[in-house]
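Heads up, one of the protein chains got dropped from this complex, but the rest are sitting where they should.
Chain lettering (A, B and C) follows the sequence in which the chains are written, and residue indices restart at 1 in each chain.
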């Protein structure tokens, strides 16, 4: 099939590629409709790898996808051809201890789209397990369906934190992941959601689309100082990936509060243990998400999550290479999506 | 002072009463502005008691209140005269084990307004501990402030259940408490909130004010049957107080789900343990609320809870007796409030 | 193979039976060594069914087993022939929602040994999934290995309750399940473990083997009265299955406490909701266990659980029918085990 293939750094194009996918009795085949471009896709495009994951062979990019079921395996009961769906991109080993205990996202053997050597979904069709494929209600568009993946990160973070009704939430980092986390916190009933960043441009981009967020520019003064007057910060989500942010989060959080580290700094983070102890902070580290796709779909269907303003630009499949080039350079993109030929 | 005093069953009037309140160093004195009429107030009015709590001496009614601080004790730091506030009506014993462990609502020595022999707040002024008095932001009205009390029941129930983003919630009972619980569940990000009742009139009253609620008339068929097509019910809040409701809740809830019993049946409830076991239900019993007033105020301020449609009728203090008479008879009241002379 | 087969009520014998088991790549074949007789086995023997589970075809009994691995499937890494093991008897559907979320014990499609129509393990060999087969350390005997199953019920109940160090625990019911729950609670650091029963004989049987348990005969007076002087009861485990026990548990438990219903009454249980609310009881219902086998093995290996005194009688396989006859009649058996020919 013809897919959007990353050959090596900055070399991306639509090529014929042989994938040899076999549809098992529990699988479905899906005609892909919309694929979002994630920061990790762009990182592979720009650098050819992320940490230990190196693109050594040509690899299809893309893991945020929606589409239409075209055929189903013989044991599949809950899906049928024609169903509009979104797909959870990481498939764990069903015999792993992590899968059995319900924490499949930390299964080291998980096969995740567009994480070398696993091909992604920027291609006409994919074969996927039915139980990692979720039906979209009529009022949820393909574009929103392809947003379930990044939204899942935010919803999972908020779930792990156990954000409470009426609490005050701070999100550090106004990028796409920071923004979806802020939306999830607001949907969970946080009384106030503050988004802090050092870039006024990023803050404006968030604020123009989601005016109820409280925006905090921390370029000029320390976070703790900028927060004066906001009262107790019950939950902090670190979504910037900047190593010093953890210490800032410790300073910002209220006694008895919780910090969730979503961003992934490239080098070690350091912080004051004695400060963390004096507040008895709970610090949670999370990795992707588990068991949240149906919940995100329900939130989109009910309007509790309003995701459409996240889509900043749409490209055709033929424009795929151009899309990556533009997203790589732009600082005004929240989410670009590629529409596959139907 | 002149207060709305219940002399005995159905005998209610504005009388002079001597209360001898002393303001301590940690207390404030509040000029009362608005007082909501609760089902328990009406029950005392109609029956002269609830369970073991019997009105033996004339008692001032009312416990849902807002007002304005007029003076503060010498140790009070966070409130000052002129502050608009709402008041949490149950004052625990600070030396009790329950208070020390943060569960002051189940302190048997709690002194709760308008629960015999403690006088309520349908009177010009009250003396109250500063830390059970909460400042209202400018955009929260006195009427909303007096609604914090019933809303606190719903918010606390949702917090104890730990309702998750995107989950499906069923509330049994479309009375005031059922409705505030449904609103709290929606604010907590439930993907779908279903309210079930046998009275179409009560359902219509809810639906006319909160159109996003899913209304379910269960007069004609069993709850479980009426729920077909709604998918897994993750949380059930029993707010009707009808003894058979617990068994219905057990039938309705999904495996691994949670039931919160808010309603208080007058006789024993019975249910099938084996059904509950096959689903590994968690069943929580709650009593009033603790630590939620500031959260409810934050939710009102942020618009996450829209409480104004709950107010169905306002009365002057002079109309107090008439208000009780009407509320006692009407089935079209969600919340009636009495406005004190200012 | 020749197995201990229940033909119909009270008709039990060693017969040739065709089982047609196929060992898949993730399975192991185990030569069975020891099989404990459970109350449910005896109930099938005495009554031909439990609730909706009816023995319609001849069925092999037994689900508490240990043995030795004789061969392994090609994907099995953690077990090898010669390994001494115990086997978890309920195999869930790996594609079920319950399995995926880590709650496989409430998967309705679980296939559980000796629950009609699934054959049990009172036979020479069984084929079993490797990940439901657990290696026994050298210092854990086959007899203890076959006790892992009933111990798992107690350990799981204690885990779900989240028994805390130094807390006071009450177990209602001094049968085998009550006793293993008491042992698990003691292992979890309960400061005091009280076992209540109406049979002095059963209490004596427990006390003679586990002298540190506090025994409470409640034949002559109400539980609540019998508990005077014991202080706050933080956790209650209902393991008698008597319907009135739930109300007794509600009366016994301390405010803020937790009740776990392990016993399964044949008819509905009734209790006072208002009492439960005044204490804000958390009531957990459990069904078998999940994810606890390795923990029980670790507890046996470390000596934290001393299970040997639970074994009251051993029979040979040839004595199988006699064993059931005796266990069915005796009230002095904690656990009888059948030793298979090796």
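In this section, contacts are C-beta pairs under 8 Å (C-beta built on N, C-alpha and C of every residue); 3 or more make two chains touch, one makes a residue touch a chain.
Quantities reported herein were computed from a predicted structural model and do not represent experimental measurements.
The residue touching the chain not shown here, chosen from C:106, C:136, C:153 or C:188, is C:188. Of the listed residues A:101, A:199 or A:217, the one in contact with the hidden chain in the full complex is A:101. Contact with the omitted chain, checked across A:40, A:199, A:217 or A:269, is made by A:269.
Residue in contact with the omitted chain (choice from C:95, C:168, C:248 or C:261): C:168.
Shown as candidates are C:12, C:110, C:296 or C:311; the residue that touches the absent chain is C:296. Touching residues on subunit C toward the chain that is not drawn are 155, 158-159, 162, 164-168, 184, 187-189, 191-192, 212, 292, 294-299, 301-304. The chain not displayed touches subunit B at residues 26, 75, 94-95, 97, 99-104, 131, 291.
Touching residues on subunit A toward the chain that is not drawn are 51, 98, 101, 103, 105-106, 108, 243, 246-247, 255-256, 261, 263-265, 268-274, 276-287.
The definition used in the following text is that only the chains that are shown with their structure count from here on.
Averaged Cα coordinates give subunit B a centre that lies 43 Å from the centre of subunit C.
One simple way to say how far apart two chains are is to compare their mean CA positions; for subunit A and subunit B this gives 39 Å. For subunit A, no residue reaches two or more other chains under the stated contact definition.
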